[in-house]
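This view holds just a subset of the chains, kept in their places.
Note that the chains take the letters A and B in the order they are written out, and that residue 1 is the start of every chain.
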């Protein structure tokens, strides 16, 4: 099967990293294309960034239409453009935030979302509501470190992740951790071993779920919420 | 006070109509600018349209920053870009969908949203959730007529509006009607008289509420959800 993974920000470095990670886990029969738009935001850190990356992402989604993709994955943990991509596509479209929240909900009584800074916490909470997952979300917790800081000081990063996840477990009742930002995937094993929590790397699990749904012949209904936009119908 | 009203679609005709309507109701001390972006979608009928109008809307919002506006109103009944506009602005930003839902919630036990077609119903329901108004929303009902059809046959339009609003009252328990699409404002009085329902025209009420909040010195908190996007902070 053919799967297109779109990194909504325009960082070629992050896109290349994503490609390496996903190629290690993809199925034998999966032909993977990992790409990103030209000229949009370098990072998605606000509603403003989410909106500004939209035209570039949509351009890639629309170009994909005559290339026989079986699924498209939006690989940014705020799923910018997810609804629109489902409207304009005939194939399955998944976002890594929504997909990993649903998986997390099944793996324990409640999950916590780790995000970079405290400024992003209310935005993540609004996404929990957007995906109707209030019942399964214990909390959103900021890590309080930037990607640069994580990379610069691995020991401190590891201690910080264990501390924040541990407080989510003790104070919020979280049993599952969603890694809502890059740079943290390497510490999953320690969190699982020391805290007994299930750790979910959103991109990886979404690729596997996408393969699963393609094999099961399932894609979004085009009946209402994701029906083809009238402006595109008129063009056809 | 200075208020900027942005019609997110690029229809100059609709923008001119909006300007006429709002100038009739604006306060004595209000200096009103009504505008629309160049080159975006002519109508907002899908999540795709909502995303595609974003850069043009945001361009207007950013340009407004050094023009001393007291408030900005996004005048499309799906509030595209509302969160981002609040992030990038120092002044009050209101959307007509969110504002009119809050007013509607106070005017009766529950409100119904009238929208154009049944395809838009699930999208409107997701907006009810986005604004945390599930408790006050009785239903979303499609009118089943296009703007063109409404204009072409006023008698049938009036009968249809009365019929749909009446069923929302009887079957869903709605007591307030939100006019979620253009072309219907002229029939408000008949609905109020015949059905005893309160009818809300979102643009008008939002302009008045904007004036009220400016006078009261209230605008969105910049502490978290609407904090300045890092990408703009770095530019400053």
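To be clear about the criterion, a residue touches a chain if its C-beta (ideal position, glycine included) is under 8 Å from a C-beta of that chain, and two chains touch if they have at least 3 such contacts.
Remember, predicted model here, so these are calculated numbers, not experimental data.
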item	value
Complete complex - number of sequence copies, 2 represented	6
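Note that in this section only the chains that are shown with their structure count from here on.
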item	value
Equivalent-chain rotation between subunit B and subunit A, CA atoms, steps of 5 degrees	180
Chain centre separation (subunit A, subunit B; CA means) in Å	30
Contact footprint of subunit B on subunit A as seen in their complex	41-43, 45-52, 54-55, 58, 81, 83-84, 87-88, 118-119, 121-123, 126, 129-130, 132, 224-225, 227, 229-232
